[in-house]
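Apart from one protein chain that is not included, each protein chain of the complex appears where it belongs.
Per-chain numbering from 1; labels A, B and C assigned in written order.
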Amino acid sequence: TDPLVIAGTQFTSRLIMGTGGAPSHHALEAALQASGTEMTTVAMRRVDPTTTGSVWDILRRNSIRPLPNTAGCFTTADAVRTARLAREALETTWVKLEVIADERTLLPDPVELLDAAEQLVDDGFVVLPYTNDDPILARRLEQVGCAAVMPLGAPIGSGLGIRNPHNIELIVEQASVPVILDAGIGTASEAALAMELGCDAVLLASAVTRAHEPAVMAAAMRDAVRAGRGARRAGRIPVRRYAHASSPRAE
Amino acid sequence: TDPLVIAGTQFTSRLIMGTGGAPSHHALEAALQASGTEMTTVAMRRVDPTTTGSVWDILRRNSIRPLPNTAGCFTTADAVRTARLAREALETTWVKLEVIADERTLLPDPVELLDAAEQLVDDGFVVLPYTNDDPILARRLEQVGCAAVMPLGAPIGSGLGIRNPHNIELIVEQASVPVILDAGIGTASEAALAMELGCDAVLLASAVTRAHEPAVMAAAMRDAVRAGRGARRAGRIPVRRYAHASSPRAE
Amino acid sequence: TDPLVIAGTQFTSRLIMGTGGAPSHHALEAALQASGTEMTTVAMRRVDPTTTGSVWDILRRNSIRPLPNTAGCFTTADAVRTARLAREALETTWVKLEVIADERTLLPDPVELLDAAEQLVDDGFVVLPYTNDDPILARRLEQVGCAAVMPLGAPIGSGLGIRNPHNIELIVEQASVPVILDAGIGTASEAALAMELGCDAVLLASAVTRAHEPAVMAAAMRDAVRAGRGARRAGRIPVRRYAHASSPRAE
Partner (left out) sequence: TDPLVIAGTQFTSRLIMGTGGAPSHHALEAALQASGTEMTTVAMRRVDPTTTGSVWDILRRNSIRPLPNTAGCFTTADAVRTARLAREALETTWVKLEVIADERTLLPDPVELLDAAEQLVDDGFVVLPYTNDDPILARRLEQVGCAAVMPLGAPIGSGLGIRNPHNIELIVEQASVPVILDAGIGTASEAALAMELGCDAVLLASAVTRAHEPAVMAAAMRDAVRAGRGARRAGRIPVRRYAHASSPRAE
């Protein structure tokens, strides 16, 4: 067993899903089931948890833990307020913290994010911040008490993969909380790569929900995260400039 | 079901293994089992199939089909002779054809390879040639009757991954026989990428047998090949320069 | 003519040099001359401008404008103090602002950097901040009044090139002050790439001063920056997946 542990809670699956972008509730449910995920983010500003027939029902009946997020918040104040509403509505202190700088890039605002993280930690939240891939900001987020750091691979929904693997490695090397690759993943090999770089988990939504066949891609992502984790633990061969025969020459 | 079909024979697993480089027979057997492979190459010039307690026993008791290869052959004549010896010894007409140009790069010699392929096809063999990533040579090999084409990702044992994905895509687009990525894979994400590029299967040895924990890496490769195949079939999202919110803004 | 304009001052050369790492004053002078640079950074904490026989003499006699930097400063207070000392000693209001987070990565601390930039702008400085490649931080630095933004390609002295060209493009698209690629360049093609991505200038030191032959590399960097600028202005051909004959078939 090789559980993922965030703030003392164990997870068997290292794939965290998002819910946005699915063509239907039916397709979303099939994808979540195929993914094997145990925790899934939901945008508090977009979904009302008191309605029935909704994404909340899907999570409930599949025993998937909801992780409220602050998607759509552009300031510290907005994000903090949204997190508090989520806490009341969902009775969870966990929050995926997003403080976005603009609509075009959906990149996090480093200053507002750090500020919001500090306030929410002080207020007793378990804070999982969506951040850029700057190792210094990741360290600061950990220092103010975040329970994980969630650097992007590329802009949300871009499918560009991991633009700067070197930064992800620097973040992993220094972190003592889980590192969760969040945003940018477009296909299975990129999810595997995230894990090979040393990430503890992968969070993705569009790559699955907007794929031509969401459930098929969800299963692929489940396998890819497991493959990448296994390869990291197995200890890969070194890279060589020249060939290396797989067996000695016969006499 | 989504079987791999080579020369009319169906395989459930799309991971073909090699045997060279394992630290022990015990480690090799554990890795082959973990990989889920159904066909494994064995170097005819290096292994005597009549001996017991050998790699042949491992394959036999795990019901893994042996695929003799002509590793270590540097000329058409040598490769053809080795293939014929294998046919007699193993009672199989299948052969992984390698005609290597030199010890340092272990790269295939395109001229000798094409010549040997033609002779062996004429002689009734099912020929699976290890080739470079040139789309034109791949097409010629198919034209002379090869049952698959097996382009390299990078030099044997280098772990450099797929150096030229564009060429692999060109080969896949034009091929009407299975394309098997052979050589160069170092880690799981690269095996997944091979499948995402449209390859029908992956063949690897060193990445597993020389990993720190071969059986763990073998399981990772099994998952990675499945992940890459699934992602290819699922239809990935397009790549975008800018972000794309996973759900519409709330009103 | 295609001058670089920073804070109203025109430069013909788009290559800004640093002085650290040179094997000797003689080698440094030859390299600066070969580079064609018109502005060169000097670390205020490392060099005393009142001494003679020093790097200051080299700049003076070659009519190269000195750009004091705050290398070695780890806090806003330290950087602001160093900038003020430089202003007094050199009678310039220009400063390359560095606020470093740690010795191992030498990456900028985004929070301290933004704070120091704001203070120095308010104090009348022309501030050129060394920043990470986050488009949001770059925009904030411009918003507080910086005269340019200087994103890194990779960590200082690493020679890793431009790790995330996509981020550099995002910074260029949105900036209305000059964008100067600073840090990470290892060889000439990377300096050319920086300019092709739309940067207005390149700042480098180690790639030249620590090369085997600094003056030869300096001339190469001069040519590369000019080449990249020219290619950007010339309007490159689009990338195609397939071939495109350079001339129509003959009848």
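Here, a contact is a pair of C-beta atoms (placed from the backbone, for glycine too) under 8 Å apart; a residue touches a chain by one contact, two chains touch by 3 or more.
This one's a predicted model, so the numbers in the text were calculated from it and none came from an experiment.
Participant: Can you say which of B:T41, B:N167, B:S189 or B:T209 touches the chain missing from this structure?
Facilitator: The one listed residue touching the chain not shown is B:N167.
Participant: Among B:L114, B:C199 or B:M221, which one is in touch with the chain left out?
Facilitator: Of these options, the touching residue for the absent chain is B:L114.
Participant: Taking the full complex into account, find the residue in B:R14, B:K96 or B:R140 that is in contact with the omitted chain.
Facilitator: Selected residue, touching the omitted chain: B:R140.
Participant: Have a look at C:L32, C:V127, C:A147 or C:A188 and name the one touching the chain we're not showing.
Facilitator: In the complete complex, the chain left out is touched by residue C:A188.
Participant: Over the whole complex, note the residues of chain B touching the chain we left out.
Facilitator: Touching the chain left out of view, chain B contributes residues 101-102, 105, 107-111, 114, 132, 134-137, 139-140, 154, 160, 163-164, 166-167, 170.
Participant: Which residue numbers on chain C touch the omitted chain?
Facilitator: Residues 18-21, 43, 45-46, 71-72, 103-107, 155-160, 186-193, 196, 205-207, 209-214, 216-217, 219-224, 226-231, 233-250 of chain C touch the chain absent from view.
Just so it is clear, only the chains that are shown with their structure count from here on.
Participant: At which residue positions does chain B touch at least two other chains?
Facilitator: Residues 241 of chain B each touch two or more of the other chains.
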